[in-house]
Structure formats: structure tokens, C-alpha cells
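Below you will find the structure I want to go over with you.
As you look at this complex, bear in mind that one protein chain is not there, while each of the others sits in place.
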Amino acid sequence: MAEIIDLVLLAMLALTALRVIFLKDLFAVVMLFGIYSFLSALIFVNLDAVDVAFTEAAVGAGISTVLMLGTLALTGRKEKPSKHSSFLPLVVVFVTGAALIYGTLDMPPFGHPDNPVHEHVAPRYIEESPKEVGLPNMVTSVLASYRGFDTLGETVVVFSAAVGVIALLGVRRKEEGETPESGLKEHHVLRVVAKLLIPLVILFALYVQFHGDFGPGGGFQAGVIAAAAFILYALVYGLPHSFAVIGPRFLQILAPIGVLLYAGVGLFSMYKGGQFLDYNMLAEDPIAGQHYGIIIIELGVGITVFAVMLSIFYAFASQAERSNVQ
Amino acid sequence: MVEQHLSVLPILLPLLAAPIAIIIGRSYLSWMVATIASAGAFIFSWQLLLAALSEGVISYAVGGWPPPWGIELRVDAANAFVLLAVSSVSTLVLLYARDSIQKEIDQSQHALFYTAHLLCLAGLSGILLTGDAFNLFVFLEISSLATYTLVSLASDRRCLTAAFRYLVMGTIGATFILIGVGMLYMKTGTLNMLDLAERIHVYDSSRTINTGLAFIMVGVSIKLALFPLHAWLPPAYTHAPSAVTAFLASTATKVAVYVMIRFIFTIFGAEHVFHEMGMDIILMVLAIVAIFKCSYMATVQSNVKTVLAYSSVAQIGYMVLGISLVSVTGLMAGMIHIFNHALMKGALFMAVGAVFYRVGSVDIKAFNGLGRQMPLTMAAFTLAGLSIIGVPLTVGFISKWYLVTAALEQDQWVLAGLVLLGSLLAVVYIGRILEAAYFQKLPDNVDASKIKEVPLLMLIPMWILVLANIYFGIETSITTEAAGSAAEWLFQHTRLPEVAQ
Amino acid sequence: MLLLDIISSILLIAGVFFGLSGAIGLFKFPDFFTRVHAASVTDSIAAILIIGGLLLQTSFDLNTAKLLFILLFLMITSPTASHALAKSARHGGLLTLAENKVKKQEHTSHG
Partner (left out) sequence: MNFILDYYNYWIVVFLMMAGFYIVISANNLVKKIVGLNIFQTSVFMLYISMGKVSGGTAPILVEGVTQYSNPLPHVLILTAIVVGVATTAVGLSLIVRIKRAYGTVEENEFENKDDAI
């Protein structure tokens, strides 16, 4: 049964990808990408990767699509027909694809429990992590503890993205003159519903943040969801109102603080005599130490991701407003 | 305390300083933070190199989880040596950047510049020190994202398209590496490099592993701008701010060369890559084509930064040529050239940045008559240029010497001749610029009194690099010892092809 | 137990039917407003039926509560989204089929 669902979803993905190649309407291309992302999230669920599916749905279908639409609003939605010959790219793709297919021929069969991937490193994560780290969600254990250094790197990547976007688009300064009343003034229904939903979305973000140890979720997803709540607010009520709640300057401080919080846990464990990010040192009882460590670093991730996603949105939205003024 | 954590500190220092620099937000203060962090990383990497030379291998288990379950930092002579080059150039560039970016980057973006620089340094150090194949990808992306930002900070609009092209190429490269690592993981069930090396032998003839190897090699080749995948490099180096070009040209591609060495020698084993897959021939041909094609391209450009950018691609050719010879001397020549090229290109791009600071252009015509107006800068340019050519008593000569020796060891007379011929092309492209500087007159419409030497803070780092060019060209024992033991170490810990023994 | 399963299957199949018919309507209907109508109305009923069917499959624990929450939010958001879409189109100056017809007639009678 799982295989059939898998196959149907994969076929739909293939159709979507093919459609993207030939469409010239970029708006449709971006929407199809959103669909592509949602479909792959479904495949991830079907392949037991619930955390990944959650993230893909929030990021790929959510944030990425919003950013792409924001870009389209500034750059126009039609792709011009090109005189490019598509021969060379086609050759490159065929060669690469052939190499990959050749590579698949010796791959371990799909889904077999005795594949090498499941034998060498992974068994310890599955069998020992509930005892060593003390969390039922193994993905969180591996993410935050065994491979905590990767996750620190991931947080820094997000932070670098914010540095890049702010450097490129800047944050609008006050003195740049009057901005038109933005937001959706006429949409009373939207305004009421948004007012109703935003607190619930933030509540849900907090649930995802702190429930990540037991179920799918964690700092990253929570940060994205919380940012989405404020994005909704900014869209419906207008940027100036949103700036009044959380200003871009404040976010610029908040994003690095998350990174510092994460690295700070590592430094503290070094001070306590362990290796960098060794949570066992944080408390008398190693399991308790792991708990403290994971909660704090997940919080750091959540803070950084929230601040970065929101400031990236602010940067794009300010650009859109500026171009509206002109 | 410090000694125990020596391997993680060079990554951690810039990583912690970057958020602090952006919180401070003031140009001067964040410059201070960045310089101190980078200097600290330099000191630690110096100690790390000494420790690695005496102890062999230093393993550090992040999070206290033993490898292969946790992430391991693994330091040996090879990566400590490259790390030293990276952190020293980074510190000098930061000193230089203080004045240099005043003319090229808007005041409000200085803090962002320093933050991005620190992130790039942290990423590069992470790539060098990590012993985990996936962790390498993460740090690769940190440094790449920071690099795209740095390139796009310049005021010329062309930097944007250059940065975009770099972003697309770089991401394709990184994704290829991701595919390759995935295939290795699929067959072996581990991501730790040492563990991979131990387990990969069983699958030598596996199509999956070989495809993985091919994808990693192509991905890394994009990152190190190996001909013909170098198209992103000349525009990016030409249009980035001078301080950024000086930093990137002397570090980013070199780190990618190191990654290639690491994958070939430590993970796959030289025997497999070179003997069974025949990659040495491919690399050698590409390297030679890169040397000649790009040296030629360098001779016909009118923008001096572009000249030097093409020269960089050619110099990368020399490094890859050293690797492709599959001998201790060849690898050593490649490693020495990583270090030496950082010294010479750093100095050259700093000198060009100094010209931009005063003249406001880096077209070859802008160099007319500068020999008299900016004697110190042009003297630095001349000496570093001689080093690129490979004149005796400079580091460039040392690199070429070992490369030719390695070629002659295998009776490759033609190859040795080609290396020397490549130097002739360097004479042409460096000579054109020197000719303009010393034998042309300052254009009449330029006010000679305005073109004078640049501030001391720009001159000092430039001259430190130039003097290093000469110092390490005469006192060769330090670099040859470090590079030699790195190369020997790599060869001892790999499976050798029979031909080289 | 069997009875519950049968009811649940019926609900699910009905839900799928409405979902599909909405999708077909989206393709077949002539203009924007009719399409929004096709998508939104069937979407709501399909969501109710499908989640209702799923509710019967649970053992009435935490998952049931979660499903009910999902239903509640869908009931709020999906009509709002359709409303916002239609309203924006209206503001943008899009006319319904009937209005277009009237306009055309006026046009022809004048000309």
C-alpha cells in the first residue's frame, strides 16, 4: 500500500516538474513549485520522515513560495521567450542523469531492513538514544545532541542568509518619507479572521517548540510558524503596524542572540570540563544535562529562525512598498 | 583548557565574533571585534599546526559523542597547514579592509561586511577541520553564503550578476557534493571520513561508490574553479570589493583544493581514484589546459583584477597538476603552492585595491605612471608579480621548483617544460601592468598631487605579505617541512597505486 | 466496529467525490467567479466529510481532538480565503458572467 501511494505521489511530482519546464507564466511556475513542495512533504510522511515533512511544508511550500511571489511582484510575471539553444543543457542533463542511473544499479534495494545504512551507525541512535539522551523523538536526539555541531552550523547558515538579505535589500529607514497605507483595509473579514487566528498560530508555534522532544517539531519549525503568524499580520494590517510590534532593528539584534545562545551552551559545557556542546556536563545527572542542553539550543534555533525569517520577509515587503510609491 | 580545545577554537572564535559584530553595528567597533577574533584564530591555528606536527593526528569529539556517532574534528598536518594560511591572510585582509572599504562599501554596511567576513572565515575553518563528510557540506554552505554576500557588497552593479552566477554555480556544486556524500553513505552507513575510508574498500568496484566519487569530484571542481568549470570566478573576483577579492582569491579556492585532496587521499584512497578510475590523467589534462588557456586569457584582459582572476584559475591548475602527479613531491608541491599562492595573490590584490583607493579604477590604463606616484604600492605589486612568475628568491620559485622536480622524478620532461612555459605567459601578463606603471606617463587630466601613497594601515598588511613572499622564498625550511610532512602523512594513510612506488 | 468502518468509508468516499467534482469544476467552469465557487463550496463539504470519516477511524483519543481542531480551522480559513479571493477580484474590476453579458448587450444596442 505504501508503495502505491509513493508511486502515485512520485508520478504527480514528475508531472509538476515537467510542467514547470515548459510554462512561461512565472506566477504559475511558483505556484507549481509550492505544489511540488507539498507533494514531496507527503512523500516524506509516507517514508516515515515526519519531521522533514513538517519542515518542507513550512519552508518549501510556505516561506520559499512567499519569497518567490514577493520577488515576482517586483520583477514581473512573464518569462520572455529565449533564443537560447537548449541543446547543450540537454546533453549535460542526459550525461548527469545517465551517470546517476548507472550509480543506482548497485544501490541497496529500496526499503530493505538490512541495508548498510541501517546497520553501522544508525542502530545506536535507535536503540540507545532513548536511554542516553532520554528523548522519545530520535530525530531530535540526533539533531540536537549527537550531531549538534551540524545544527549549530545550520543555525549559522540561517543567520548568514539574514546578513546577506539585509546587506542586499537593506531595512527601510524611517526618514524615507511617507509610506502609503498598506495592508488590506477593505477586507474586513480577513482582518477579523486574522485577529482570531494569529494568537492561536503563535500558541501552536510554542507547542511545536517545546513538544519537539516528544513528537515531530522543534526550534526550526516553531521559528518558521511564529514568523508566519507575523507575516500574516503584516500582510493584513500593513507593514507599519507590524514594525510597531516587532521592528526590523530589534530582529537584527534577536537573530544573533539565538546563535550566541546556542554557542553559549557549548562554551558553558567547555567551562564545565567537557567537550564543546557536551550536554552531559550541564547537570549532575547526564540525562538531565541532555534535557537542559537540548531545550536551550532548540530555543536558540527557534529565536534565530524566527528573527531571520521575519527580517527576510520585512526586507522583501519593504522593497515592494518602495516600488509601489514610485 | 585551551590546549584541550585547540581544534575547535579556530572555528568557534569567528563564529562567536560574527553575531557580536552585527549586534555592535558600528563600523569601527565591529572591525576591532573582527580583527581580534581573526588574530586569535591565527594564533590558535599556529599552535594547532605545531601540535599536529608533533602529535600526528588530533581528534576532537564534538558533544562528547565518540565518532562515528558524533561529529569529529580531525586535525593533521595537512589541514592545520592550510588553516594557518587562511587565518593569517584573513587577519591581514581585515587590517587592510579598514581603509580599503571606506571607498568601496557604504558606511552603513561596514558591520555587515565584517560579519560576513567572519562567517566566511568560520565556514572555511570548519571545512578544513571537520572529519565528517556531511558537516563539511554545512560549513561549505556557510562560507559560500557569506561569500555571495561579500561579493555583492561592491558598488558596481555588475557585482550583482557576478554574485548571482556564483550563487547558482556554487549551489549546483554543493548539491553535487551532497549527492556524492549520499551515495557513499548509502553504501557504507557512515559519514565520518575515517570510518568511510575504512569501510569503502569493500565496494571498490561498486557503481554507486564510483558515481559518488564522480559527483564529489565535479562538485569540488566547481568550487575550486577547475577548468572548464571556472566561469563564475573571473566576474566574481573582478567586481567584488578589493578586500573581498584579496581574501577570496587567497583562501576560498585553496580550501576547495584541500577538500579535493582530502576526498582523494583520505577517503577514496589514491590507488582507487588514480589507478583504477584513471582520474590522474583527467586532472592532469584539465590542469594543463587551465594553465595555458587562462594564462592566455589573462594576457588579453584590460581590467587588472580580471587579469589576476584568470591568473588565479591558472595557478589552481598548478596545484591540481601537483596532485595529479601522484607522488609525495607532487602533492607537496601542490600543498606548498596553496600556501604560497595565498601569499602572492593576497599581496597582488591588495596592491590593486590600493590603486583603486587612489585612482578609482583598476583598468590597465589607470596604472599609467603609478610607479612614480605610488612607489611603495607598485614595488609591492612588482615583487608579488615576480613571485607569480616564479623568479628565484620568491615563494613562486619554490612552488615551481618542487613541481618541476616532481615531474622530473617521473621522467615527465614535457610536463616540466610546460610548467616553465606557463611561467613565460605570466611574464607577459604581469609585464604589461609593470610596463604601464613604470614606463608610461601619468595621463594629463589627472591631478598628480592627489595620487599619493595609501594609508599605512593598507600598506603594512600588503608589505607583510610581500616580505613573507621573500622570506619564505629564502628560508624554505618551514613551509617545506610542514607541506612535506603533510604530503607524507597523506600518502602514508592512503592506499598507494603501484606506479608511484 | 464494522458499522463504524462502513460509515467511515461512505463518508470518505463522499468526501473524495466532492473534492474531485470541485477539481473538475475548477477546470470546466467558464470564468473566475464560478471557478472560485466550485473550488470553495466543494472544498468545505469535502473537508467535513473526510475529517468526519477519519474521526470514526480513531480510537477517540488525542488524535480525535487534533482532527477536530483541524476541522475547526479549515472551517474558518477556507471560506475566508475564497472570500478574499473573490473580493480582490471584484476590486480589481473583474466582472461576473452575467454582468459581462449585460455590458455586451448595452454595447451592441448602443453601437
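We just call them A, B and C in the order they show up, numbering each chain from 1.
Heads up, the rule we're going with is that a residue touches a chain if its C-beta (ideal position, glycine included) is under 8 Å from a C-beta of that chain, and two chains touch if they have at least 3 such contacts.
None of the values given here were measured: they were computed from a predicted structure.
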Chains on display which the left-out chain touches in the complete complex: A, B
Residue of B:A61, B:I101, B:L167 or B:V255 touching the missing chain in the full complex: B:L167
Hidden partner chain, touching residue among A:F204, A:F220 or A:Y279: A:F220
Sole contact to the chain not displayed, among B:Q109, B:S152, B:Q315 or B:N469: B:S152
Residue, one of A:A161, A:V259 or A:I294, that touches the chain absent here: A:A161
Interface with the unshown chain - residue positions in chain B: 134, 137-138, 141, 145, 148-149, 152, 157-158, 160-161, 163-164, 167-168, 171-172, 175, 178-179, 182, 185-186, 191, 234-235, 238, 301, 303, 306
Residues belonging to chain A that touch the chain removed from view: 2-3, 6-7, 10-11, 13-14, 17-18, 20-21, 26, 29-30, 33, 36-37, 40, 43-44, 47-52, 55-56, 59-60, 63-64, 67-68, 70-72, 74-76, 79-80, 82-84, 86, 89-90, 92-94, 96-97, 100-101, 104-105, 107-113, 115, 117-118, 121-122, 125-126, 130, 136-139, 141-143, 147, 150-151, 153-154, 157-158, 160-161, 164-165, 168-169, 214-216, 220, 305, 312, 315-316, 319
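Basically, only the chains that are shown with their structure count from here on.
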Chain A and chain C, separation of their C-alpha mean positions in angstrom: 29
Inter-chain centre distance, chain A versus chain B - centres from mean C-alpha coordinates, in Å: 31
Interchain centroid distance [CA atoms averaged], chain B/chain C, Å: 58
Junction residues of chain B, two or more chains touched: none
Multi-chain contact sites of chain C, meaning residues that touch two or more partners: none
Residue numbers on chain A that touch chain B, as the complex places them: 99-100, 102-108, 115-122, 124-125, 145-150, 152-154, 156-157, 159-161, 163-164, 166-168, 170, 252-253, 255-257, 259-260, 263, 266-267, 270, 274-281
Touching residues on chain C, where the partner in the complex is chain A: 73, 76-77, 80, 83-84, 87-88, 91
Footprint of chain C on chain A - complex, ascending: 184, 186-187, 189-190, 193, 196-197, 200
